[in-house]
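Left out: one protein chain. Kept in place: all the others.
Here the chain labels run A, B and C in written order, and each chain numbers its own residues starting at 1.
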């Protein structure tokens, strides 16, 4: 739906081929699986069905049922399969069909995968990836629409990545697969069909924040689908003469504080935007990091947050839309903040 | 170990009987069970064994094995038992033996208990309590020492309570049992043996923050065991002429912003202290609430956090101690902040 | 015919099955036309299992339902208008538009809710059973779940706990041969799902889920056992879903021939024929019954369409009691 201009435009050397976010993920998996025989996929309906969101698509035809492995509905064991395989020489990429179901796999991810290296005194590595389609906007209601990234960002030993663009979906996933640590990759369901330029070759993106658009008046700090909305909002605000910088956080743990703080320092005004429920969401962490940093003295207004409301995601379309920040909400909040 | 003077001293009307935190919880359970036949307990080893930390003690002898019900090791069903009983007329109090094991029950708690009322359009209530002994300091290492309260504070539909004193352990638990919503009560293992004055009669405490000590120079915002450490730190700082206010948050969801912000406004300097890992911990939320509030203009220094380090809890005593804030760390951080 | 299956109850069972079919066909149409959104899991082809199971219950008994739960809900006596209103996200819907198809609940009618989490209802059912036991209420909780759910850890924990405490629970597995694309033959090491009952020292029975009488008989026995304090039963009802898993399904994991074969075993056609053969019902009467059902559905849609949308300002109102 949205083709990303600003950040992509800087990668001029790369061929201008467009893929959807879902296709980019598939290409990352395909190319890594060709390159590295240790990489394999596990999850529910990722084989012949092609994945609940069509992400794995035809991979089973190229790699066979062993390496694109359908499991019974058993999330705890899906995670355990990844842990056990990762510590004995493989590079598993597990899919949790909807990120909400990770609630059934938290034991393995949080107590085992995340802690094993530390508990064993550094004598083991757990190079696994968990892909988690999340977020609202599809009418799937309360148990299929959550944004739980903050949980995992709170757990030392995990890394937490949230790509916002097709090219990041590929590059960050490849980086996650090659990372010797357990990496949680939250994909947003609404992004799967968005298109953007994606380099054909294999490449990795750093698990670092990136400035997607520069501006002087205000910084929007966002991740996942909210980056796209923030960029749209920035366009609209530009028309009003408000010059907005957009920082795409991309990785919550480890958090690239420098990029965020640098931007906050430059603009003096920050609005943090995420879809997850506001209370206890990762936005609080970002606000705190800015406040604790040297940027505090450069703030012209309080750092503010715009985030999901204090409710489960409702089914009704209008309610659902009103439960999480939309472009117009970002525009309004940014406008108000600039005037503070 | 620590007898709380300041806050308790204000409740002069109540008889000065002392109980430990564990005894206070047991008394709350006993009195509520006597009063209300719908209240019953489920969990592992809560019967004859008396609970892993001796909390339920002899209750099984008074109320029998039906109402003090030992379960097999099956945390997901323990939570499910509570949900099913709560929606059909009972008032279950479930115990998760160590809060770390709640990772096995998050599906039922987060997807079912928390969302059921909302998903069903308000046509059901889920009056259940989950008791969760948490925290480090006992040498129990990485899988038995976590502080995961921030996860649940992020979930609309839940309430999250963390008593710091024996009298709160009783009053907040009674309030939780009577609450028509699912309430997560995080108890700290190190607090079980602390003593304090506990009224004999049945009473409830509001799920609101409380100022445990007033002061002018700085506010320490803390909860659970860190309240006790903050009060000790405050004593030491007083000797240096630094007058510290201590706010005990007590309930993370809903968060009593007014009390926190009010204190921040008065002192202009805030240090938020919790044991949980700093990144993604609830401290970020508290910082953000203060920054977003009218207190922002009254801040004389950035709001700062002191929290658990970015690591699983280690076994070695010295390492374990260094992984979470100690009294001397609070003193040092507070001193530095006052000088900023 | 079982003794307690009176002609009247059989006719009403057939009518309920027709209602489910017609309701879902309409819901599907509305979905295609964009009037219902989100996702939709249709149970077309499985009507005998929902109706046969619920037929064995008393009104005050409970059910817990699944993502494929329209049939359960209707069988338990829900109002079609309020259901349709829920699908269309209206304030008059069972969940006031907050839940939608996947979370439809009729608490007053004893349907404690469909569940978006596979096997999510099983632990709750055990809790309901315990609650009945503690309150000495002679009510039974029947929990529906799919074959896929039987591989979740929750299945195991739930059956074990219900078994050791002899709780009044009926575990009713609708084995429709697939969990999304995962075939039962690939997901289970045993021939029958009901074989798992032995692991918990429970009776386990597999029945033809497209045979209303067979389903009823098994359920009635299980309910009687549960109600009299002898504990749970695991029932496996073998059936088939005619439609894809949800609307995104391209049916790549099964053949058209297989689908066609199962359509031959349509539970509604079968019950209708049997009731006519048994003299319980005339053909004309059956046709009239179906016509009446279609009118009900039309009325349900009209009710839903005329109903107001929820007020966004009230969004956070129902989070807490």
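Please note the rule applied: a contact is a pair of C-beta atoms (placed from the backbone, for glycine too) under 8 Å apart; a residue touches a chain by one contact, two chains touch by 3 or more.
The shown structure was predicted, so the numbers you read here are calculated from the model rather than taken from an experiment.
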Wait, the hidden chain, what does it touch out of the ones we have here? A, B, C
Return the single residue from A:80, A:166, A:284 or A:302 that touches the missing chain. A:80
Out of C:102, C:163 or C:179, which residue would touch the omitted chain in the full complex? C:163
At which residues does subunit B meet the chain that is not included here? 44-45, 47-50, 52-54, 70-76, 100-101, 104, 138-144, 309-312, 314-319, 322-323
Identify the residues of subunit C touching the omitted chain, counting contacts across the whole complex. 151-157, 160, 163-164, 186-190, 195-196, 198-202
With the missing chain put back, which residues of subunit A would touch it? List them for me. 40, 66-67, 71-72, 74, 76-77, 79-90, 92, 107-108, 111-112, 116-127, 156-157, 159, 180-181
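The working rule: only the chains that are shown with their structure count from here on.
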Here the gap between subunit B and subunit C, centre to centre from mean Cα coordinates and rounded to Å, is 41
Residue list for subunit B, restricted to those that touch at least two other chains: 107, 111, 118-119, 156-157
Do you know which subunit C residues sit against two or more other chains? 95, 97-99, 103, 115-117, 120, 153, 316, 319
